[in-house]
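Removed from the display is one protein chain of the complex; every other protein chain stays in position.
By letter and in written order, the chains are A, B and C; residue numbering begins at 1 in each of them.
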Amino acid sequence: MVRIAVAGASGYAGGELLRLLLAHPDVEIGTLTAGGNAGSRLGEHQPHLLPLADRVLAESTPEELAGHDVVFLALPHGRSATLAAQLGDDTLVIDCGADHRLSDADAWDRWYGGEHAGHWPYGLPELPGGRDALRGTSRIAVPGCYPTVTSLAMAPALVAGLVAPDVVITAVTGTSGAGKSLKPHLLGAEVMGSLSAYGVGGTHRHTPEIIQNLTNACGRRVSVSFTPVLAPLPRGILASCSAPLAEGVDPSSVHEAYAKAYAGEPFVHLLPEGTWPATSSTLGANTVAVGVTVDRDANRLVAVAAIDNLTKGTAGGAIQCMNLALGIPETAGLSTTGIAP
Amino acid sequence: MVRIAVAGASGYAGGELLRLLLAHPDVEIGTLTAGGNAGSRLGEHQPHLLPLADRVLAESTPEELAGHDVVFLALPHGRSATLAAQLGDDTLVIDCGADHRLSDADAWDRWYGGEHAGHWPYGLPELPGGRDALRGTSRIAVPGCYPTVTSLAMAPALVAGLVAPDVVITAVTGTSGAGKSLKPHLLGAEVMGSLSAYGVGGTHRHTPEIIQNLTNACGRRVSVSFTPVLAPLPRGILASCSAPLAEGVDPSSVHEAYAKAYAGEPFVHLLPEGTWPATSSTLGANTVAVGVTVDRDANRLVAVAAIDNLTKGTAGGAIQCMNLALGIPETAGLSTTGIAP
Amino acid sequence: MVRIAVAGASGYAGGELLRLLLAHPDVEIGTLTAGGNAGSRLGEHQPHLLPLADRVLAESTPEELAGHDVVFLALPHGRSATLAAQLGDDTLVIDCGADHRLSDADAWDRWYGGEHAGHWPYGLPELPGGRDALRGTSRIAVPGCYPTVTSLAMAPALVAGLVAPDVVITAVTGTSGAGKSLKPHLLGAEVMGSLSAYGVGGTHRHTPEIIQNLTNACGRRVSVSFTPVLAPLPRGILASCSAPLAEGVDPSSVHEAYAKAYAGEPFVHLLPEGTWPATSSTLGANTVAVGVTVDRDANRLVAVAAIDNLTKGTAGGAIQCMNLALGIPETAGLSTTGIAP
Partner (left out) sequence: MVRIAVAGASGYAGGELLRLLLAHPDVEIGTLTAGGNAGSRLGEHQPHLLPLADRVLAESTPEELAGHDVVFLALPHGRSATLAAQLGDDTLVIDCGADHRLSDADAWDRWYGGEHAGHWPYGLPELPGGRDALRGTSRIAVPGCYPTVTSLAMAPALVAGLVAPDVVITAVTGTSGAGKSLKPHLLGAEVMGSLSAYGVGGTHRHTPEIIQNLTNACGRRVSVSFTPVLAPLPRGILASCSAPLAEGVDPSSVHEAYAKAYAGEPFVHLLPEGTWPATSSTLGANTVAVGVTVDRDANRLVAVAAIDNLTKGTAGGAIQCMNLALGIPETAGLSTTGIAP
C-alpha cells in the first residue's frame, strides 16, 4: 500500500483527491493538513467524505507531511514551492497548484509574479511524450483545469498539421474552479441565473500554460486567444476551440486524425462525428469527452471538449499521474463512468 | 391607444411579449391566440401573468387576428408567412419567427428548407441604417436571439475596419431559447449541472443571419464561425466574439470606436474598459451589455456581450421596433433596469 | 414627488428597493448610503440598476439621510434603531431590518439579544387591522420574508377558527434571503445541487415574529414549529403550512373562507382549488400566491404560499406600506406580473 498525505484537505481540490483516494485500491490515507482550518475535523469542511469525517486536520508543515510515499499539495498558488523543497526526493510530491507548471521564468513573473520555483514534469499523460516524463519521477506539476481540457482538444490538430497555429478558445466553467474563495461574485445568489465573462483579452493566468502545452506539442509557436466564462453549475468545463484549417487539408480526414491520436487512451472519449459533449457525462469521472468537425463555410476546425474540472481537471489527473509515476496501473482508482442526471 | 394581438401567446416569446405589453403605456391588449392550446385559459400556461389569467386563447387564424393595429406573431418557424399574407397592410405585423429574416432565398432553402417567404425590414435598430428601415413600416422581421447579441457585439469593429472579416463566436444560452419544446435534452434534470454544445461547425440556423447582418453592416463578406452552448439557466445569452485586429489599428482606439458607435443608444450599455458583462444585469431588461478589448498577444479584438434572450433577444426587441414603426418614443414600455440577484 | 433615501443601497434589499422605486411614478430617488461600500459607485455593486450606475454611495449617517420625505433602512439587524432615533418624525422611516418588529422585549432579548428598541407599526397590510396601523404613520417595521409568506398563508384559517392553533411550517427559500454575506455555505458551488435545513427546532429568529403575527390575528396563543430549508435558486420562498382542522369544520368551506378573507386584496392571489403555487410566478412581483386544501385522511388544513422574498418579502412590501402611509394608491409602483420562465 502506498501511504499518501494531502496538504490543503479542506478545499475543493483536496476534497476531490480524498474522494477518489478513498476508492483507490492501492493507497492508504495518512496525514491531512490545512492552513486556517488546521485543528478542526475534516467532517466540518467535507461533509460528503463520511469515512474520514473524524480526521483532525494538521498544520501544513514539512514535519507533518514527512513519512509518506506520496504528498499531494492542494494549496493556493505560491505556497507549494517552499514546502516541496523541504520534502525529500524519496517522496513523490504532486503539486496541484501552479508553482511548477511554467518552464519560462519570464512567463511566471508576468502572470504570477515573484521568483520562479522551476519547472517539474507536467502531468498531462495524453500529450505527446506526456507519459514518458512521468514514469519514475518524484515531482509532478498537475495542469490547470482549463489547460487540461483545451490542450487535449487542440493538440491532435496542431500535431498533425491540420490547422494554423492560431487558436481561439472560449471555455465555460462551473464555479468550483475558483475554489472555496469568499468573494461576492461567487455567492450562490450571484452565480445562479447568470453567465459572466472574466479574464478576457488574454489576461487569465492559464493562457501561458495553454500556449506552452500546444507549442511544445507541435513544435511551432502557437497563439491562443482565451476567454473564460463563469456559468451556474458546481462542476464542469466545456471548451469551444477552433483554428483555421491548414491549406490542403481534407476536412473528412480530421475525425480520423483525432481517432488515431487518442487510440488506446483510457480517459479520452472521442465522440462519433456529429455528436457533441456535455459536461454531465463526465461528472466525477476522469474522462475528457471530445468532439471535432470542420466548419467548411468558415474554413475552421472546431473542437469541443468537456471535463469535470475537479476530477480530470485536477484531482483525477493528479492520481492518474501518481499511478504512472509509481508503476501502478494508470486507471487504478479512476472511473470513466459519470454521475447523471 | 394601440390595439395589439399576440399569436402564440402560450409560448415563451408570447409570454414575454405580454409581460412587457402589460406595462406599456400606449397599448391595449386585444386577442390572444394559440395553436394546440386554443380554448384554454392563459393562466394555465403563463401563471406569472396574473392580470391576463382569465383570457381564453383563440385559434391563430386571420379572422381572430383581424381588427388590431399590431399583430405579433410568436409562432414556430414556417408558420408566419401564410398567416401574415392574410393580414392587411394597415396592420403592423411583427414576426418573431425566422420566416422573413433572410434576404437570400438560397440561404433560406439551405437552412430552413422550403419556399422563401421573402424579406421584411429587419428589427435591429442599432445596426447601421437600422432605424430608417423601421419607421412607418407595416412589416417587421424580429431578429433571432443569437444574431441580436452577436451582431451588436461585432458590428462596430467591422464597420470601423478595426478587424479582418473573420469572426469567431461562442455564445452560451439559457434554455428558454429553445422554446417550450418537449425534448429530453431540455428536461430540468438533464439541463441543471450540465453544459453542452450543439449545432457545432456552422450548422446552427442563426449562422446565415449573423453573416447577413455583419456583411450588410460593413459592406464586405464576413465569415462567421459560430458555436452555441446550452447552460443551466432559464434566460440569458453571453456571447464571446473575436476577430483578428486589422493591420495598423491602434489597440487603444478600440474602446473609443465602440463608444462612438453606440453613443446615444438607449439600450446598448458599453462597459468601462476592463469590465465584462453578466447576463444577470440584463434580466428582464431591454439592454445589451457590451465589453471590448484587444488581446495584444493573440492580436485579436475580443468583444463580449450579454442580453436577456427573451427580452432584447425577442419580445423587447420586437416592442422597440413597434415603437419605432408607430412613432411612439422608442423606449416606451421598455426598461434598462434588470432584476438581480 | 416624494423624495426618498435608501440606507444600505449596496445590499440585496437595498438593490430591490431601488429597482422598484425607479419604476414608481411618485418618487424621486435622493441619497443612497452604505457601510463599508461608502465612497464607491452604485454600479459596482448593483450592475443591473443602470440608471443609477454613477451614483456615489454616501456614509449611512443621519446627516446624509436628513432632508428626505422617506428613508428606507436596509441595514443589518441592530443597526437601525440608533439611526432612526436621529431622524425626525416628519420623516417616514421604513425599517427593513428586525429592530422594530417584535413587541415583546423578552422575545427580542432571547432571539436577537441586547436592548429592545421598541415596536413600530408592522408592515403587513393584509393582516387583520394591518392597513389601519399604517395610514399616516411615520415609522414602519417591515416584516421578515418568512413571516410575510407564512402569516398570510395561515392567518385566514386561524382567524376563522378553522384550525387548532398548532401550526407546522416548512419553508424553502432561495439564497438571497441570507443577504450578500460572505459565508462558505452560501457559495455558488455549495448551494447549487443541494438542499439543506438550518435553524431547525424553533431556533430561527423569524419564529417569534410568525407567532406574534398569528397570535395577534386570531387572539389566541398560537404555537409554531418552523423549519427553514435552503434551496438552489436566487429568489423565492415556498411555504408549506398546516394545522389540525378544528372540530366540526366542514372541509368544503375552507377555500371559501380564504376567498372571503382575501377578497379585494390587490396582492394576494388565491389559486383555484387543486392548484398550487410556484415561486416563479411571483418573481419580481409583489404577489403572494396561496393555495389551500384539507387533507381529510390526516384531518389537517394545508396551505401553501409563494412569494419573491426580495419583493413582497422585503422591498415590495416596504413600498406598499410607504404608499399606505403617504396616502398614495397602495399599488403604485408595484406589479402583479412576474418574470417567467
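As a working rule, a contact is a pair of C-beta atoms (placed from the backbone, for glycine too) under 8 Å apart; a residue touches a chain by one contact, two chains touch by 3 or more.
All values reported here derive from a predicted model rather than from experimental measurement.
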Chains shown that the absent chain touches, full complex: A, B, C
Option from A:Tyr12, A:Tyr122 or A:Tyr258 whose C-beta touches the chain left out: A:Tyr12
Options C:Leu186, C:Leu214, C:Leu238 or C:Leu324, residue touching the unrepresented chain: C:Leu238
Residue of C:Ala66, C:Val229, C:Ala246 or C:Ala332 touching the missing chain in the full complex: C:Val229
Hidden partner chain, touching residue among B:Thr175, B:Ser242, B:Thr282 or B:Thr337: B:Thr175
Sites on chain C contacted by the missing partner chain, in the whole complex: 166, 168, 170, 172, 174, 187, 189-190, 192-198, 200-202, 207, 223-225, 227, 229, 231-238, 240, 242, 276-280, 283, 291, 293-300, 302, 304, 306, 340-341
For chain A, residues in touch with the removed chain: 12, 15, 19, 22-23, 46-51, 176, 192-193, 234-235, 269, 278, 280-285, 287, 335-341
Chain B, residues in touch with the chain not shown (by the definition above): 12, 174-176, 178, 180, 182-184, 186-193, 232-235
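Please note the rule applied: only the chains that are shown with their structure count from here on.
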Interface numbering overlap (same over half, different under half) for chain B and chain C: same
Euclidean distance of C-alpha centroids - chain A vs chain C, Å: 45
Distance from the mean Cα position of chain C to that of chain B, given in whole angstrom: 36
Residue list for chain A, restricted to those that touch at least two other chains: 174, 187, 189-190, 192-193, 232-235
